[in-house]
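Take this structure, written in structure tokens, and hold onto it; I'll ask about it next.
Yeah, one chain of the complex is gone here, protein chain that is, but the others are all in their spots.
A and B label the chains in the order they appear, each numbered from 1.
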Amino acid sequence: MEIDWGLFAELFGRTFTFWWVILPAILLGLIVGAIPGFSAANTIIILLPLTLAMEPEIGLIFMVALYASSRMGAGIPAILVNIPGTAGAAATPLDGYPMTKQGRAQQALAISFVSSVFGGLLTTILALLAMPWLSQVAYHLHSVEMIVIMLFGISLIATIAAKDTLKGLIAGFFGLMIGYIGADVVYETPRGTFGFLELYDKVPLIPALVGLFAVSEAFAVIEGESILTKRGMEAMQKAGWAETWEGVRLAVSRWWHIIWTSIIGLVIGVVPGAGAAIASFVAYQQSKTFSKTPEKYGTGHLDGLVAPESANNGVTSGTLIPLLVIGVPGGATAAIMAVVLQYHGVTVGPDLFDSQPELAYGAFTAMAVTYAIMILTVLPLARYMSRITVVSTTYMAPIIISFTLVGAFVPRAYVFDMYLALAFGVIGYVARKTGYHVAAILIGVILGPLLENYFLRALRISQGDVMVIFSSNLGDVMWVMLIVSLFVPMYLDRRRKRQAEQAVPTTTDC
Amino acid sequence: MSDFENDFSRRLFLKGASATAGAGALSMLPIQAAFAAAFPEQNIQIFVPTRAGGGADRNMRAFTSVWKNYLKTNFEAGFYPGAAGRVGYETYMGKAKADCYNLIFGNMGPEVLNWVVKKPTFDLNRFLYIAQVDQDPGIVFVSKKNKKLKNIDDIVKEGKKRTLNVGVSRLAHPASLGVVALGRHTGAKFNLVPLSGGRNTRAGVATGEMDFGALPSGSVVRKQKQFDIVAVFDKENPLPNRMKKAVVVNDHFGMKLPPLYAGARAFGIKREAIEKHPDRYKVLTDTLQKVYTDPAYKKAVKKTKAPWKYIRYGSPADCEKYVKYITDIGAEYKSLLTGKS
Partner (left out) sequence: MSDENGPDTGKPAKKAAGAELVLPVAGLIFTIYYFTTIIDVPWTAQVSAFFVGTILIGLIIALIIRTVIQVRRGEASLSLAPLIAPRDYVPKRLALLGLTLSYVFFIEWGGFTITTFLFLLCSMLLLSGGKKKGLILTISLILSVGGYFLFIVVFNTRFPKGPVETMLHGVF
């Protein structure tokens, strides 16, 4: 596939003239991204009458802008109030929220925006440049390889569990067990559903997400006047524009980190069906593995915020590749975009580059332009958004409960899901109060069923031979990488501790 | 969008309101035509046991966009996917009033097959399909990139040498049964791999993890650039122009499989509603039959890109016959579908 750069440049300029479509789409995307339960995919479905009425080019620009900005929107509540807007932002609060509590919400938002935008912009360009090669990824990452990728994400449980390994692992494995509720993918046998039909299709993610993070948080924070620490409150009172710039400076100083973690997102995004949640967990895990200061992760560490935010925006660009190159969408949003274009008589697939190059390249230019416009329009808002953290918990807790329960309802429109979110809220509350990590439970709930699906698929393909998991060369290389990335940090950690012991008394890690 | 908004509870409330219309506070509610004698006097609710935005959604929208002109009322759709449709049938349609204002838009193929495999908690006879809307045969397809398997004979030949992996949406699916029957007849070894939905199945075939796939034709026929449809489980090739390489399995292999419609969408109603309101039921069936011949409907279907040829009216008797047939074939292959002997 030859890339027509002239056309690309022309389109780039042309896309800017559609700022009047992009701006409202960005605004809408930020809102729907920030409310748990809403996503770019279901917003496009809701707005189908509108998108179907648009010209295909404008419709595409609108959808792409909405998609990219919703990804960024999901990080905002994750940082400010510990509520990831979508599963793709589930790793964001790990370090984003501690920053908020320290009164550095504005900085954290700026870091998230810059990482998202540069991660997104870079991967959009990379996606275009490397399309012929990247499109091959989907041909090589099959069930077996995906099992290993899932394990990379799940191994984050062990990393998070560093403080009390036994309790951390219990939380993670409990999450995995909860994730196995529902019918198995082969014979569709319902398991552990307590007789609820609503649980046959596995535990729905949004109720689990808002329950574990938000509802439990709301019940916990009422003990204090604000979600901020005392020092955090003082810092917030003093915060001015300088905080935003400091955030930008810090993020830019981590440019290399943004690059490689967003590429993780890009590559995972290319695999049909993988998604942003797995990408952000893997990026966080890898970031910590190769960090010189892994003990600081979870306490408001810059890299711990940069990694998931860059990665989940990398996924956004990645999902367009299988859609355009092999005609198979990488995720739900891309699939719905294809439906809308189909309605206009545009068949999305490899021929689009020849038949309607303005649409094929247009998808990427729209994304690039959205990111460019987004950094200019959203960054100044960080200061105002961050003010939400000084609101008293008297108001905050009920608002969080009510709006996240609404979010739990939205994806499937079952009132059952609101009860489910409440049940997860109780689990999350008990976990917080007794020293179990809710993120470890959530990783299990999200990745457990995915791992099982790939595992059962691999077993089905091999007709029951478990050794199938070592049957591919690429997979075997990935197994080695997994083992290395699990044990190297342990070795480094031990060495560091030994060195530290020689200098000062032992410090506790996070 | 307003036609399709789901305000089922609002209507329930309205009904309550009309019963207590004397209450002053409620008299300000816009009880549109609450006292009109003719049916329908309010919107009709349609329960769709699949996801919004999918094939059933497009199909139902096209049909109701015309039907509403004959019925002189609006339709409100509620999408209740989950547990292979059981949530829609059991939890929502099951609780709805038997008053001819509540219909289900189901699929007599995979959904009914599902009841065979997992006995539902409700009595199947409580529902009656009153009009089939379309039928979409199951097909076998390969990726154009596949160098070895170009047609159905290649597949059977290769299947006799080694076990081929077949991507299917789910095991309990008419298209999947077609492949199993073909394997039994020819002696080729096919290993069905359920990939949860059409999109994943196409991805599995496109990326080469699966040797070939079997799905409803509608889900593949629009992707002619990526896939070749090589066989069809029907009496004839319904789209010879768009499925040029497709052979009719029965003719080609001398088999006697009845048609395996992977998609057989139909409106359904509670039998109790028909018994209680035969007059309303007559209005429903009389008006819906007019839709099929209305040029506006053809236009609406064309807009969804679904083949017009698949639109087919089926009477309640036709539907019952098809349900029985699917039930029988499901029972025959039950052990294969459940993993239990």
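By definition in this document, a contact is a pair of C-beta atoms (placed from the backbone, for glycine too) under 8 Å apart; a residue touches a chain by one contact, two chains touch by 3 or more.
Note that this is a predicted model, so its numbers are computed, not measured.
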For the chain not shown, which residue from A:Ile399, A:Val484 or A:Ala500 touches it across the whole complex?
A:Ile399
From the listed residues A:Pro36, A:Pro56 or A:Pro98, report the one that touches the chain absent from this view.
A:Pro98
Residue among A:Ile427, A:Ile461 or A:Met478 touching the omitted chain
A:Ile427
Residue among A:Leu341, A:Ala439, A:Ile461 or A:Met478 touching the omitted chain
A:Ala439
Provide the residue numbers of chain A that touch the chain removed from this figure.
31-32, 38, 43, 46, 82, 93-94, 97-98, 101, 163, 166-167, 169-171, 173-174, 176-178, 180-181, 183-187, 189-193, 213, 215, 217, 219-224, 227, 229, 298, 393-395, 397-399, 401-403, 405-406, 409-410, 413, 415, 418-419, 422, 427, 430-439, 448, 451-452, 455-456, 459-460
Residue by residue, what part of chain B touches the chain that was omitted?
1, 5-7, 9-10, 13-14, 17, 28-30, 78, 338-340
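One rule holds in what follows: only the chains that are shown with their structure count from here on.
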Calculate how many whole Å lie between the centre of chain A and the centre of chain B, each centre taken as the average of the chain's C-alpha atoms.
34
Can you name the residues of chain A that touch chain B in the complex?
45-46, 48-49, 138-139, 142-143, 183, 185-190, 197-198, 200-201, 272-273, 322, 326-329, 335-336, 339, 342-343, 345, 347, 349-351, 412-414, 453, 457, 460-461, 463
Under the definition above, what is the set of chain B residues touching chain A in their complex?
1, 6, 52-53, 78-84, 86-87, 90-91, 117-118, 163, 165, 170-172, 191, 193-196, 199-200, 202-203, 206-209, 222-223, 225-226, 303-305, 337-339
